[in-house]
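Dropping the structure in here first, questions after.
Just one protein chain is left out here, and the rest sit where they should.
Moving on, here comes chain A:
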């Protein structure tokens, strides 16, 4: 029995002992015998023709082993970096999918595009040699913004992609929406920008590759959220390495947020190069390198219109978005602003008709892909902003207009007009809980206190839902997914009763080693300390799709739950034999197999022992050993959601916005570890607050230079930017996942930007301000107030 720590408990995180004592094992900690150093040479231009590369001086430089370029890639006949999703336009025409060479050939398309790989004995020697490469660029004008990129005469990134449009995608019933708009009593309109973000995980990306000639096997250690997917994409589609000859290891990884859930060219180049030089190679990105090569997030320009009847009921919603893809299609790139965006435009409301058009656009910027929330924060921001605009224009209270349109709890399961069917939820319950927790009824008093200090106080709501637990494979396949989205787990019970779990998700901050151990401890009645979770190694874990899209507990946890059930089922067969009772009479509870209605029982450890020492064992009908595996493919997405309420204070003298209170009441389904869920919500909210108030990736139009390319210029949220947050759960159980879980990794990031900006607009609404673009920086707020001809604040 021992120390069972089950579902609903909050033990300290198992993994934190090694992280907090400096005993983690990250890629850059790993040293291999004879290891060399690799450095990528990147384009300093946003857009240029690559006329030629003179390697001679670099090759002659001290310690240099090899210099590889796009010509070498072409000579070896290697593939292009693949895109995992193929979307189509309204007529069914596939998206434009130009090649994404792992080292640039003929042309560079963003600052940071990889041009060469220099391998030397030491990083210093590789850096010195990299500076000696003579690269002949013919610089072309760059285009970085989506509005500019689709204009006639804009620089064209690819000869066969007219107007830089990768795909003109749409969703919904356009005719029904137009009909609804014709009979609307009121139409609210909003133009907005969803600012471009850079993920900035604490650990920069890194990789080590090694080739063993004796076994003809490659090993790649990489900072990845999904090593099996890297093995598949890189081995099968880029480098032509058979799967059994390629091992991909993602050891401890210091944060991902999506940035590490793509197959990157660096991984392919270093693996290919390791065999060419027959030495292990290590590459560790600098922070500056990360800024121009880690995939960016968001970057939309949107026009939205909401049609309402005279009572404020939503009749139809129409959204036209230009979404920036950057210079090439990244692994999930085109899926994010389409399939993960349009289907969320219904929100928690009963809007009967929705139409969404998204033009997916190439520009001379870092490729854009999933970043925590991925599509759903963008959808939530558009919807929750325009609901406030409509309420204000129609003179309806912002909470009241939400109530009038919310899906009632009894209406679930609820089919939206944009593909998805919500299985469960209680948005009204979350709203009611949040109104109390945020002490909304006394907001007026707090606003008066702020006014006395010359400050403007505002309150903002975001009642939202998201779709996560990626993903039902069949459904995703219909939307253009080129792979499956199930998950797998193996539960290995050792002869002494301890348990090792091999799971295909990847833990890089989420606390899986704790949460998953709690599930096993709870279900098998084994001690929490006696469960280890193994992940991140294709040689140790059977298969897996990795961690992203709030899927680890929802899909991976379900696979684990199923595999554990199989262990119990086999244990019952063994117990039935040992206890000489019918299998149907065997009960398993609290770590004991017993015969119903008797005191005859065997412990879990005794059953495990019998399975591995099968002297008294039904070998004729049952295999020895106690190890079970399960794959789980969800039948639907899960739909966590909730209500976030932000309270801000604006200093009109400086334009500074201070977040003074933050309340979140979220429905994440069953909670396994409340402390970890709270941590996930805190982290997610902070990233959303970062988008709303601080973070902005800024490119220079024309040159394509990234102007916010370091922590000196890209503002990350910090502890002193934030109040103590009030976070609570108001859960309804998911009806189709084994444990009723819904996922909690992204909800904070999805709900919060709209709450914060709605609060800022509320604070300034008395001055006629109706919208504030993100981030709401002091400079931007001050300028808005200047334009609103504001009297300077009282002294």
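Observations on the model:
In this section, contacts are C-beta pairs under 8 Å (C-beta built on N, C-alpha and C of every residue); 3 or more make two chains touch, one makes a residue touch a chain; residues count from 1.
Here, contacts and distances are computed from a predicted model.
Looking at the choices "Electron transfer flavoprotein subunit beta", "ABC transporter ATPase", "Xanthine dehydrogenase family protein subunit M" or "Putative spermidine/putrescine transport system permease protein", the name in the UniProt record of the chain not drawn here is "Xanthine dehydrogenase family protein subunit M". Contact with the chain not shown here comes from a single listed residue; of A:613, A:707 or A:788, that residue is A:707. When the omitted chain is restored, the residue from A:137, A:341 or A:694 that touches it is A:694.
Interface residues of chain A with the unshown chain, by the touch rule above, are 124, 127-128, 131, 288, 653-655, 694, 696, 698, 707-708, 711-716, 777-779, 782-783, 795.
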